[in-house]
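The complex appears here without one of its protein chains, the remainder shown in place.
For reference, chains read A and B in written order, and residue numbers begin at 1 within each chain.
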Amino acid sequence: MDRVSLDIRKKNILSEINILFRSGVLTGIVGPNGSGKTTILKIIANILTTYSGSICYNNRNYKKYSRLDLAKKISYLPQEITIAWPLSVYNVIMAGLIPFPDKELNNKKKDKRVNSIIEELNLKKFALKSVNILSTGERSRVCLARALVGNPNFLLADEPVSSLDPYYQLNILELILKRVKSGMGAIIIMHDLDLARRFCDNVVVIRDGKVIFNDRPHISLDNKNLKEIFAVEYDGNKLILS
Amino acid sequence: MTKFKFLNADDFFNNLLTIILFFILIFLLVFSVLFGKINLIELLLSDKSNDVKELIRVLILEIRLPRTILALIAGFSLGICGAAMQGLFRNPLADPSIIGVTSSAGLGSVIIFYFGLANIFFFALPLGGIIGAIIAVMVIFFIIQSNVSTLVIILTGVAISSFSSALTSLTLNLSPSPYAAYEIMFWLLGSLADKNLNHVLMITPITVLGWIIIIFSKKWFTALSLGEETAQSMGLDLRIFRSKIIIGSALSIGSVVSITGGIGFIGLVVPHLLRPLYNYNPEKLLLPSGIGGAIMLLLADIFIRLLDINPELQIGVVTAIIGAPFFIYLIFYIKRIQA
Partner (left out) sequence: MYLVAIINTLNANNITAASINLCTDQYLYLIANKNQITSLSYMSKDKNISFISDKILDIKLNNGRAEEIIRQDPDIIFAGLGSSIATVSLLQKLNYKVVNISDAKNFKQIKEQVYLIAKLLHREKKGLELVNKIDNEIKKFFNYSKRKENKKVIIISPNGYVTGEDTLVGGILKEIGYTNVTSNLNISSYGRISLEQILYSDPEVVIIEDSYSDSVSLSQEFLNHSVIKYIVKKGEVLNLNKKLMNCSGPYSTKIIKELIK
């Protein structure tokens, strides 16, 4: 089992973050806006490298890995995806294999990988279309395919479903869940507390750059916490203002 | 696995296209050497004396060949750097002349040249251009940070261009030579005329080094088209990559401008025309853009030689007449795809 352990601080943003992520687990990160969720994710994704403390991947410090090695193990799906050119779906997904040098994975194998994820995520009918003409939901699936094509050990996703229609929200989360069941770790910033309760194995609640709770969803997101942090509570199955 | 047969076909088509471009380039290179005010073939047929042979030797070696090689090197640099900068800024308008790199490279060269510093050492003149180019790109990065909006890029370019052009003009006025003040046209619009092999030798190694630096970092252009953060999460060290592209472009553009003056718009037009043919793939676009840039500059140069206007037209006049309307078209194009 793979693990990422964080023990970090970042001036003015994160005061003390101490979390352990495991593969095979879908961890949701929730918290009010500006609480530092995205910063944490970017630090794990090796995008932000200025922080104090340390992150370890399988008990070995991040700094001892090369960027490419980490990129092969951990992939990141940002919240806003603007693709500069009207690349084809196939090419966008293929870009997910950039961390793998040709020696490791030749073009033929890369093509095979891309084709199998196109199959897995049911993208066949767009494969040669430009990503720019796809709907937001379809494009999210393409970006997810890009993040998954290298078979990462961890997927980091920053609110992957918050701007999507219900169909794609469930569709994307189920695709991730399927991967988690076969051993991948997922760390997902969630906006929707209902979906967090439903899909996450673990929910980390962050406020003001601090971990407040890190437990099973029904404990992390019990009414007392919800009231205190988000000023909402459950009334039966419905979230209401408290 | 050949589920998507066209994908391999695409690669085949791309390679074929590059080879075709390459052959067009070779044809133009030969034509450019053979074509000129003096009709070589006629001359050879009419008179086979040693005098004529000597004349032809000097003509080819000292006039036509330097001009042709310079067109090749300058065009290739402008094309490949245009494609590289557009990849780096993720914006199709990021051409060296639009963002002001060309004019500030010109300023650097002018300062070195007119104050007689060009003879300090062999590469002094290109070095002036390179320093000018690096300063311009640094200023652009400082101003736009990661905000790559088209408007900001264009406005920054306008500011840098006007400022460098003004300082170029000032330097020319302050120069002790009475001819200097009339040479602003050369620095703003460029020319390939009257250069010799020494000039070619001076910039070729530096320019080619620039191309190599750019081509060796090419895989990250595709990653970058998915966004800076995505690219970084894929293992890109953005600071190192940026520095490489800045240095590579500055080496090429800076040294080319120091010899040919500011030839504009090639880096804008050529990559844009080729991009759809290479499936918008920014890394596959680099080499063809270089070849295409050389083709366009050779065509422009042959054109002004055909025109037979005396004194010869500045080559930048031709590239700007094609490029400036194209630039306006591109703005509309971007507005349309962003809407």
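To be clear about the criterion, contacts are C-beta pairs under 8 Å (C-beta built on N, C-alpha and C of every residue); 3 or more make two chains touch, one makes a residue touch a chain.
These numbers were taken from a predicted model, which means no experiment stands behind them.
Among the displayed chains, contact with the absent chain in the complete complex occurs for B.
Screening B:Ile20, B:Val58 or B:Leu155 against the full complex identifies B:Val58 as the residue touching the chain left out. Within the whole complex, the absent chain has one touching residue among B:Phe76, B:Phe89 or B:Phe113, and that is B:Phe113. Interface note: of B:Val33, B:Ile143, B:Leu197 or B:Ile302, the residue touching the hidden chain in the full complex is B:Leu197.
Mapped onto subunit B, contacts with the missing chain fall at residues 36-38, 55, 58-59, 62-63, 113-116, 118, 175-180, 182-183, 186, 193-194, 196-198, 310-312.
Here is the rule we use: only the chains that are shown with their structure count from here on.
With centres set at the average Cα position, the gap from subunit A to subunit B is 42 Å. Across the complex, subunit A meets subunit B through its residues 42, 45-47, 66-68, 70-72, 74-76, 78, 80-88, 90-92, 95-96, 98-99, 108, 111-112, 115, 127-128, 130, 132, 146, 156.
Those residues of subunit B whose C-beta lies close enough to touch subunit A in the complex are 1, 3-4, 6-8, 90-91, 219-220, 222-227, 229-230, 232-237, 275, 279-282, 337.
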